[in-house]
Structures are given as C-alpha cells and as structure tokens.
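One structure, pasted below without further comment.
One protein chain is absent from this view; the other protein chains keep their places.
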Amino acid sequence: MAKIKTIIDGIEVEVERDSWAIDVARELGIDIPTLCYHPALGPYGACRLCVVEVTKSKWTWLATACDLPIREELSIKTNTPEVIRSRKMAMELIMARAPRAESLFPLAEKLGVTKPRFKCRDDIGNCILCGLCVRMCDQIIGVSAINFANRGHKRIVTTPLHKKADKCIGCNVCVEVCPTGHVKTLDDGSFRHMQTWDADLEMLHCLICDKPYIPAKQFKVISDKLEGIELKRICPVCRRKETVDNLRYAVVEKVS
Amino acid sequence: MPKLGTINELTAYAQELKAQCDPSKPCVTVCGGTGCRANHGLEVASMFEKLLKEKGVCDDIDVRTTGCHGFCAQGPLVVLVPKGVLYVSVKPTDVEEIITSSVQADEIIERLTYRLPGTKKRIAKEEEIPFYANQKRLVFAGSTKMDPTRIEDYIAVGGYSSFRKVLSGVEPEEIIDWVEKSGLRGRGGGGFQTGRKWRSCRKSQAATKYVICNGDEGDPGAFIDRSIMEGNPHSVLEGMAIGAYAIGSNHGYIYVRLEYPLAIENLQIAIEQAREHGLLGDNILGTDFSFDILISRGAGAFVCGESTALMASIEGFVGEPRAKHIHTTEKGLFGMPTNLNNVETWANIPLIIEKGWQWFAGIGSKNSKGTKVFSVVGKVRNTGLVEVPMGITLREIIYDICGGVPDNRKFKGVQTGGPSGGCLPEEKLDLQVDFDCLTEAGSMMGSGGMIVMDDRSCMVEVARYFTEFLTRESCGKCTACREGVMQMLEILDRMTTGKAEMSDIDLLEEVCLYVKENSICGLGKSAPNPTLSSLKYFRDEYLEHIEHKRCRAGICRDLTTFIISDDKCKACGKCIKSCPVEAITGQKKVTHVIDYDACISCGVCREVCPFDAVDTK
Partner (left out) sequence: MNNIQEKPDLTEVERIIAKYNGKDSWLVMILQDIQEAYNYLPEPTLELVAEKLNIPLSRVHSVATFYSSLSLQERGRHVIRVCDGTACHLKGFVNLRDEIERQTGLTEGQTTPDKRFSFEVVACLGACAIAPVMSVGNDYHGEMSAEKIKDVLSKYK
C-alpha cells in the first residue's frame, strides 16, 4: 500500500492511505478531544469536537479528524484560533444539552466553556447522543439491543418499542463507553439491572467463589461464539488466581 | 406492443408512430398537473370525453390529459390544438360550450380567455401570454403535449432517439465528453459539474455500479421535479439509461418522495412500458447493454435529499448522512460506485445528446448553461412553473413572466433555494439568476423554489419558519446541526415574541456561522442561510423586533396590534364574520371596533377587508 505524506502541526509523517487523521495525530502524541470516537468502531463524526483545520493546496477548511481519511497530501493544524473557537462552540452546545453531565466539566473548562450562553435543556438526562453505546452494542457485541429513535432534536437512544430490552445481554459495554454516565447499571446479588434499558438479567455464580459475576445471557453469547471450546464458569478474580497458581505450579515443577 | 429487438426496429417504430400523428387533427389538452387536479381538472377532462362521445365525434377529436403546464394560478387549463387557444379556470360546465363554439366552430369564448392583470385586455393564444412568451421551455416542452402514461406519445415526438443514438456506437467516454462540454451542472442544489461526476464514477473500478435519480424534492415551495416525473417520466428514464451506459452501470434507482403519489404512479407505468418495449432490461435493443430501474419511495425526511442519506434510506436504514471525503462515485449505494443526479438534471441529458453539446452550451450564462425550471410561488400573481435560460434576472422572472406582486402590495424579498437558500431584497432584483450569482449574493439555486414575499411577510418570522423546519428535518446525528439549529430557533423564537435582547443578534450570528462550517452534511451547512441572508439584507427588521417590540408586517402576533381605520372602514361586516374569536363588533354604518381583550392578532380581518381598512398600529 502506498504511503501518503502529510503534515500535522508542522510534523511531517508518512501514513497508510486512508488512515484516519485522528489516529495519526494521536500517534504523534497530539491531543484531539472527542466524545464520540472509539478506535474499535468506524468513524462517525457526531460530537464535532475533534475538528481540525485542513489545507490542501490553496483550500483551507474545517473538518472533523475522526472521519477524515488521509488519501492525499494534506496539511493539518489542530490548534488554530478557528479550531479553538469551533471546539468551544461545540462544547457549549453539548453542555446546553446536558448541563449536569459532571464528567464533561473538566473538558468543558479546558475548552473554555463555563456556563453555556444558550438555553439549557433539562428533560433528557445526560445523553449527548454520541452513539457509542448504540454502535458498540451493534458492531462489537452484535446484539443491537438499543438504537436511536426519532430524528432531529427529538432523537433519543432507546430500546425497541420503548419496552424492556429483551435482547440486552447485560454486558455493560454501553455503560463503560458512555462519556457522561447517562447509561446506568446496578448489580444486586443475583441480578444485574440495566436501569437505562429496563432490563433485569439473572447472574451466573462463579463455580469457585460462588459470587455472581456474569449475566447468564452474556455467558451464553460468549459460549456460542467460542464454537465448542468450553468456557469455564469462573469469575475474573478466580480465573486470575487460577492462572497464577498454574504458572507457579509450572515454575516449581521446572525448577525441581 | 412487440418488444423492440434492434436499434432499427426502434427507428422504424418511431417513424410509424410519427406518421400516425396528424398535426392538423383537433385535440383538446387538459392539464393534469397537481394544481389543476386540485381544482377539478380531471372532471373537466372526463366531461370532454363524455360529451365528445355523446356527440359521436370522439374519433375526430382527441382528448389528452397531459403533464403540468406550469400556469397553475389559472387552472384548470385547457389548450385547443392546433389552434393554440388557451382557456383558463375551466369548469366542467364550460365544456359543452367549448366543444360547440371553439372546437367544432372557430369562435373564441371571451370569458374563458386569460385577462392581463390590471387591464381589460384578453389574450386567447397561449404563445402570446407573457407568462409563456417570456419562457424558454426545453425540459418542459414535452409535458404539455403528451399523455405521460403513453410511451407512444413520447416516442412519436422523438423520445428515446438520444438513447438510440448512443447505443448505435457512441463510446461511453465520448458521451461523458459531450455532457462535460455542454457545461451541465446538477440541478439539485450544489451545481456540481455533471460530466465530471460521471467521469469519476466511470473511472471507479467495480463489478456493480449504480445510477440514482434523486426525486426527493423536499424543499418546501418547490415542485419542479414533481411536475417532470408526473408529466414526462420517460425523459427521466431515457436520461438515466444514457447515463448508466456512459458510466458502465446496469442498475438504477429512482428515489421519490411518498408525498408524490402521481409521480410514483406515472414513473411505474413508464418503467413497465419501457421494459415491454425492450428499452429497459437485458440486452437492450439487441446490444450487450443491460439496464433496469427500480423505484424506492421516500417516507418523509427532507434530509434524504442529501446523497449519502438518500443511499442509506435505499439500503433500508435511517437517512443519516456521512462525511463525503470519500465520494459516492467511489463508494456509494451498497458500498459501490454510484452516480446520483436529480430529476431535472437527468431530464436534460436526452436534449443534450439530441441537439448537441454546442447547442446546450450556447444557452445560459458564463458558467451556468442551459435552462432552469423555477417554481415561483408566494405573493406573486402568476404562481406556477417557469423555465428560463440561466442568467435571466430575478426581475424578469418575477415581473415579466409572473406578473409581479398582487393586491397592490409592495415587493419585499424573494427566497430562493428553500431552507438552504437565502432571502434577497429589492436591490437584488436585477441579479442574474445562475449558480454563482445566487451563491455570491448569499442565497443559492437549490432545486429551484422561488418564493416571493410582500410587505406583509415578516423576514424574522420567515427565518424562524425555515429554522423550525430544519430542526424537525435534521437527522439529529451531529451536534452542530441538531443542537446548533435548535439554539438558532430558540433565539429566533425570542425575537418573534418580543423576548429577545440586543446581544441575541450577535449570539445568533455566531451560532449560525458555527453551524455553517461544522455540520456533517449539506442540510446543516446550509441551514443558517435563510437567517444569515435576512440578517444581512433585512437587519433593521430584526432590530425593530428586539428594540421596539414591533413587527412591521403584522405577522408576529405578540408584536402586532391591529386597528380599524375610521376613514376606510365601510362597515361591511366581513371582518366581524370571519374573526375566529369574535373580537370585532359593529353595526351597519358604524366603524367596526376590535376588542383587544379577545383579539389574538391573527390578522384574518386584515386579509378579508376589501377596503384595506385594517392595519397594524
């Protein structure tokens, strides 16, 4: 594959054709803020925070780095006044949408937003529609228990027909990727409650320590994916212990 | 009808159909466009059929329900061929007289002829009416003469001869050369060079390629593509077939919005007829070129006019656009190279092939070639569709062709390009209408909607209207458009209800510029245009709304107080009768009075007052 020359903040690099600008910049240690990009997922371009200034011959324009493929020589700047202004406005709009999303406060402050000048919403919780949960559930987990509904400013993330998410396997990936803590879960003994998706999942207990550790549905999905290889019903803690024990045993044996 | 197996068979068939046409045979054409249909145009047509049959002359006189004639303000329209006499606002009860006096005899029925507004002059000949005389009808030429549900009509007037020509051995590259040299630019909004798009799609290597016709004309105020699809569907199919041949595609889609049932019906009929005649399908006319077209119906989403959203919709997903750094000509529908053009663009292709690129390049302005169809609506006399050469001025369209603003009102502005376009003031009336001039002035061509506004249109409210439309139609994917446009609306709402502060103007401008530069797709990028252009040209109205809490047009209810003038009121009682909240009182010979406790400032009284006695305080 042909390498393409490109310049980011004055640093000249050669990259694979169609590398995403955000990956290239991050590899160079250049910080680009984003709330909707995840390397495991394809580009999406929803939050608009990763905006950079792109110059190609005599043209200069703003583009989001997460969905900008490098396929010809570009000069990219990540820190111009225009970029700073755009990111600030994007953050301001996001904060007006989710004014109580505390996890965003440090980033907002860094981008120069303290109090949005706009009318703030208070009817939608902390969801900023980054789509990470939806895309993870669909593209990585392969379950698609949740999705967007409606369009425009009425868009929400929800379960099919707004009912209990019966496809949800309780893997908690949506909770982990959510940048604002909007998606909530609660483990309560034998059950995992996916509170945001109104799903209650029965937990399986570890065969060694007997602690509940994985929803039965998730266990089944993983087992099915392994196609015949047996998945031991052991929690991560016990598995680690077992692995260490096995190693130690192996080492002892070798020494003796 | 036998399937045409070779190019020669098509040639012979066309000659045969042409020979059958007797240009001197009387024919009554009735406009079957949506406007005329809503005014009972089809009842007029069936009355003609019924009466001609009763009189036993239905073999001597044809009746044809055609596509839209464009003169919608005067519908239902009836044109007598070959005399060229146009009757307007025809009712089923007029039909008997038309047949006996004007078809079977040579009299003109004065009262059914067109009257020049503001005069007593009546014009009987269609071609002499300024509305028609000042147009240049190319794309629309066929619609008014043919029955769109008969492929024979289309072939008889030379239809599919361009397709025949290219299949007779023109190299695909050469066709693309012609289209490129003709200077044809996309009629859907962006104005991209059609030939260049075709070339880049041809260059993309893939086993499957697609051509798409974008018939998702969602701009409120535009119905150009609708009329072409309804009135001349075969011209679209022929254009697509030629394009597919040039690009190397065998699969076509037409994406039509559900709100256009007649367009869908006529296209479906046309596709089936083209298949039956061997003009679509495998090994067309015995060549090794195969091509077929499927219809995909939109389901009510303006954003699907955006190419990547449209493709997502055809694939069975929500219409969410994506960034277009990788062009759809490389990776489009189902991940394959795809060439998308809009209806009017496709309909121009057969003309360019038939008459030559030189001919086409000779029409229009420097960088915008050919003609453009506009739907001129709003506060203008002759609402309807007009086709004019690019480069003509706004004044020529609005005044010379469309007769200017009615009811002695004053022209205030014209909105071109729908929700993506801008509002231009009176000073810009002499602006040349083409892609570049409109963009330079802060508006855009869009798909050709042209909405005329008078002094009773509030520019702030118009900006608010478009912005509200866009908050509903935004797909909701990106922050810039979803949140930005919503905040624009929030500010505009404050302005139209008297709650805004001066600092809101700066904030509005700032967020507008942000949305313009930072949205994913064309919908968001152009969403601030109506607001930005009116801020540029009608800033004083904004200031008036904020500072003086006044709406000079009398539209923003919270900022409007109506008053009935003592001098002008003739105490006719019309306003009393039509007031929806019974807020007006009065008797014969006594000036009517508005009860402000009950009045909701809806302005119905002002609309109905025949003496202009109701005005804003």
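The chains carry the letters A and B, assigned in the order they are written, with residues numbered from 1 in each.
The definition used in the following text is that a residue touches a chain if its C-beta (ideal position, glycine included) is under 8 Å from a C-beta of that chain, and two chains touch if they have at least 3 such contacts.
All of these numbers come straight from a predicted model, not from anything done at the bench.
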Legend entry - Residue, one of B:Leu116, B:Ala133 or B:Ala299, that touches the chain absent here: B:Ala299
Legend entry - Given B:Gly319, B:Gly403 or B:Gly554, the one touching the chain that is not displayed: B:Gly319
Legend entry - Contact residue for the chain not shown (choose from B:Gly35, B:Pro350, B:Gly484 or B:Pro528): B:Gly35
Inset, instruction - With the full complex in mind, choose from B:Gln193, B:Gln268, B:Ser578 or B:Thr591 the residue touching the hidden chain. - result: B:Ser578
Legend entry - Absent-chain contact - pick from B:Ala241, B:Ile397 or B:Ile451: B:Ile451
Legend entry - Touching residues (missing chain, whole complex) on chain B: 34-35, 37-39, 72-73, 75, 217-223, 226, 258-261, 296-302, 313-319, 334, 375, 377-379, 383-385, 415, 418, 449, 451, 453, 457, 462, 465-466, 469, 472-473, 475, 578, 580, 602-604, 607
Inset, instruction - For chain A, enumerate the residues touching the unshown chain of the complex. - result: 138, 143-151, 158-161, 167
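We take it that only the chains that are shown with their structure count from here on.
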Legend entry - Computed distance of Cα centres, chain B from chain A, in Å: 44
Legend entry - Complex interface listing, chain A residues touching chain B: 18, 43, 45-48, 51, 61-64, 67-69, 71, 85-86, 89-90, 93-94, 96-97, 117-119, 128-129, 131, 148, 150-155
Inset, instruction - Please give the residue numbers of chain B that touch chain A in the complex, ascending. - result: 301, 303, 318, 322-323, 325-326, 471-480, 482-487, 490, 507, 510-511, 514, 517-518, 520
